[in-house]
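Before I ask anything, here is the structure I am working with.
Just one protein chain is left out here, and the rest sit where they should.
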Amino acid sequence: MSAVDTAAEPGTGRAPRRGRRGKGEGQRQSVAGWLFVTPTLVVLGLFLVIPIVMALWVSFTDWNGRGSPFSSRVNLVGAQNYAALLTEQGLSRQDFMISLRNTFYYVIGVVPLQTLLALTLAIIVNQRFLKGRTFFRTAFYFPSVVSSVAISLVFLFLFTGTGAVNKFLSIFGIDGPTWFSDPRGLIHLVGDWLGLWSSGSPPAALENTQVMSLSLWEWFSGPSVAMSAIMLQVVWTTAGTFMLMFIAGLQDLPTEVEEAAMVDGANKWQRFRAVTLPHLRPTILLVITLGVIGTWQVFDQMYVMTKGGPAKTTLTPAYLSYSAAFTQNQWGQGAAIAFLLFMLIFVLTSIQRYWLRDKDVAAQRKAERAQRRAAKRGVTA
Amino acid sequence: MNRTRRTATLAVVLGGALLVSACGGGGFKDESTSTAPASAKGPAALKMLIASSGDAETNAVKAAADAWAKKTGNTVEVTVASDMNQQLAQGFASGSPADVFYMDASRFADNAKNGSLYAYADQVSDNNDFYEPLRKTFIYDGKQYCIPKDFSTLALQINTDSWKKAGLTDADVPTTWDQLEAVSKKLTTKDQVGLGIGVGIDRLGAFIVQNGGWWLNADGTAPTASTPEVTQALEWVQKNVKAGNFKMSNQLDSGWGGEAFGTGKAAMAVEGNWIKGAMKNDYPKVNYKTVELPAGPKGKGTLQFTQCWGVAADSKAQAQAVDLVKSLSTVDQQMKFADAFGVMPSRQSAADQYKSKFPEDAPFIAGGEYGHGPINAAGMEQVVADLNSKLESFGGANIPQVLKNFDTNASAALGK
Partner (left out) sequence: MSQPASDARVTQADRARAAIETETLLVRPASGDGGSVVARSSPMKKVAVYAALLVFALIYIYPFVVQLSTSFKTNQDAVSNPLALIPDPITTAAFHRIAQTDFPLWFMNSVIVTVCVTLGRVFLDSLAGYSLARLKYRGRDAVFTAILAVMAVPGIVLLIPKFLVLNSLGMYNTYSALIVPLLVDAAGVFIMKQFFESIPASVEEAARIDGAGTFRIFWSIVLPMARPAVITLTILSFQGSWNELAHFIIATDKPALFTLTRGVGQLTSGGLGSGKQFPISMAAALLMTIPTALVFIAFQRYFTQGANAGAEKG
C-alpha cells in the first residue's frame, strides 16, 4: 500500500487527514456516509424525536382531541396538567398515585424474582453433567419469543377461579382466589393472616392519614392478587432472556480461577460467593437495569387482560397515559403522564447506575476520557 | 462532545417540528359549525360502528344496513367495536370517525360538548314519537342532537327450577325489599346464591332509585350521593352481601350478573333486556322467568338505559348518514330489532305492537314508567369510573366514605 500525501490541500482549508486517501475519495465517503445514514435519521427523527417534541407541546395545552393541536383555538395552560397530576387534590392525582403505587410493587416484585430465576436456571442448565442441555435452554427461552398477547390469553385461562392453577392448589388444600377479579392487596392479606389487623376495618391511623390523595392504608396495600398473577406471568416470560445472559457470563469464567479457589480449600458455596458472583456482577447489573427499565413501562398485559382493573389495582402509568388520552380525551394529561414516566425511569436508572458503579473503574474511565480530550485538542489544528 | 453542534441539531429538529405542524395538520380537521349536512357526491361509503351484545344483534344491524344500502345505492360497512369508547375517541381524534355509531347516554354529553356530534334531530319530522324522557337524555345545551334507538330497563330474573326446589310458589314473588331478602335467603344453597348482582352503579343504582335517592340532583348540577336515601339503599344491599344471600358477580367469578345466572351460580339476577339473547344463545338449558324489581321503601324503581344513533360532525356524508338513521328507526325496523335481540322500541307508536308480541317482557316495559336514566352530565366519566372501582369490593367497602369521595369529585367535575 503506498501512502498518499497527508499534507493539507492548498485552498481547501481542511485539516490534514491521517488517512491514505485523496480529496475525491474523502468527498465520496462523506456523501455516501450521509446518504447511508439519512433514511435512519429521517425515520428516527420523524417517529421518535418529533413525537417527543410534539408530546411536550401537547402536555402544556388543553387540547381535547379535535382539530389540530397547533391550531389557535388550543390554549396553552402552562403546567396545569402537571399540577393536576402532582400537586392538586383530585381524581387525576389519585389515579396517577395509584398507578405509581401499583407499578412500584410490580417492579420490586418482578425484578428480583426474574433475576433470581434467570440465575438459577442458568446455573442449572450450565451443569456439565447435564444431558439435553440445548433442549432445556430452548424450553426456558421460548416464552420470551412468543407474543405477549398469546401468553396473556393462556394465563387468563390458567388463572380463572376454577382454572388449572386453583385446581392444582386445591391438591394442597389451598382455596385459590379468583385471581384476576381479586383486588385485595397482598400486604393487607398477610397482615390479616398474621393477625396484625383486619382488612374489613383497617386501623384508623393508617386509613385516615392522606398522603398525595391516597390514604396510608392504600399505599401499604402491596400488589393486588390480580397484579400478582400478572407478575408471575411476566417473571415466567422474561426469565429466559436473562438466563441466556447469565449463561454467557458463566461460560466466560476462566476455569483456572475456579481451580485456584478449589486448591485454596474453598467449598462450593464459598467459591460461588467469592468467585462466580463477582465475575457475574456486570451481568447482574445489566439484568437489573434492563429489568427496571422494562417493568416501569409495562403496558401490553394490562391492555389485553385487565384494562387497569380490578378496582384500579393493575393501573400503570403507561396504561393510564394511554387511557387518559384515548378513552377520556384528556390528551394534555396523557402526554404529561408519559413525560413524568420518562423522567422517573431516567432518574431511577441514573441512581441505580451511580449506586452500583464500580468506583475503581469509574475513576479509570474518567482518566481515560480526560486523556482522550487532551489528545483531541492536540490534534485539531 | 461538540456543544454547538448539538444545539444546532436541536434547533433543526424543533424547526422541523414546527414546519410539520404548520404545513401539515393534514389529518386534523377543523371543527365545523355549520348545521347543513355535508353530502357525499355520488354513492356514499358509510362506516358504522356498533357495540354488539352478540351475533344476533350484529346480524340484525347488518341486515338492516344492507337493505338501506341496496335501496339507495350506497354502501355501509358495519364494524363491531371491542372497546366502544376507545374506538370512538380514536376515531374522533384522527378526524376520520365512523359516520354512524351507537352513542351511549352516559357518554353523550362529553361528546356533544366536544363538538364531535352532528345535531340532526331537527331534521327528523316525527321526532315527537319518541318517548320524551329518552329524547331529553340527548339534549345538550338546549339542542337535541340525536334520536334514541331503543331502551332497556332492569328487572328481576328468577330461575324457576331453583324456585320450585326451594318450595316457593307464584305468591312468593317478592314485591318489597323484605320479601326479596327473605326469598333470597330461602334460595341460597351451598352451590347457589339467592341473588347475583353485577358490579357497579349500573345495577346498584336500581336500589338507590327504589329508596328515592339519586347520585345527582334533578338538573344534574350538583351531587347528592351523601344523602340518607343513597346511603341506606347501598348499606341494605351490603348487609345482604355480608350475610351471604346476595353476591356480586365478581364474587361468583363471573363477568356480569347474566353469566352468574346462566351458569347456575345465582338463583336470581338483576339484569336488563339483553339477558334474553344471552340466555337463548349461551345458556339455553336454564328455565327462568322475569318479574318487575321489588319496590323499595319509597316505591318502585329501576334503571333505564338508552343509546342514540350518533352521526359524526366530521362525517363527509352526513345527509346520507341521517337518511340511514331514519330508515333504521322506523316502527317496522325497531320491531325487527326487538325480535332479534330483545331491546324495546323507543317509539311510542310501537309500544302496543311490542306489548302484544312479547307479553313476557311486560316487566321490562313497565320499568319504562318509573325507571331513572344514567348520569349523563358532561365531565363525569372519570368520577363514575372511580366510584365503580371503589364499589368493586362491595362487601367490604366503606359506603359513607365512598359516597363522600364521589360528592367531592363530582362537585369538582361539574363545577368546571
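Going by the order they are written in, the chains are A and B; count residues from 1 in each one.
Definition applied: a residue touches a chain if its C-beta (ideal position, glycine included) is under 8 Å from a C-beta of that chain, and two chains touch if they have at least 3 such contacts.
Given the structure is predicted, the values throughout are model-derived calculations rather than measurements.
*Asks:* Of the listed residues A:85, A:113 or A:318, which contacts the missing chain in the full complex?
*Replies:* Checking each option in A:85, A:113 or A:318, the one touching the absent chain turns out to be A:318.
*Asks:* Please identify which residue in B:54, B:133 or B:395 touches the non-displayed chain.
*Replies:* The one listed residue touching the chain not shown is B:54.
*Asks:* If the hidden chain were put back, which of A:186, A:206 or A:345 would touch it?
*Replies:* Of the candidates A:186, A:206 or A:345, A:345 is in touch with the missing chain.
*Asks:* May I ask you to list the residues on subunit B that touch the chain which is not drawn?
*Replies:* Here the touching residues of subunit B are 1-2, 5-6, 9, 20-21, 24-28, 52-55, 79-80, 82-83, 87, 90-91, 93-96, 255-256, 258-259, 278, 281-282.
Everything that follows uses one rule, which is that only the chains that are shown with their structure count from here on.
*Asks:* From the C-alpha centre of subunit A to that of subunit B, how far is it in Å?
*Replies:* Subunit A and subunit B have C-alpha centres separated by 38 Å.
*Asks:* Which residues of subunit B touch subunit A once you look at their complex with the stated criterion?
*Replies:* My answer: residues 13-14, 16-17, 20-22, 25, 28-31, 83, 85-86, 89-90, 92-93, 95, 110, 114-116, 250-251, 253, 381-383, 386, 389-390, 392-393, 396, 409, 412-413.
*Asks:* How about subunit A: which of its residues touch subunit B in the complex?
*Replies:* 45, 49-50, 53-54, 64-71, 73, 90-92, 94-95, 160-162, 178, 181, 183-184, 199-200, 309-312, 323, 326-329, 331
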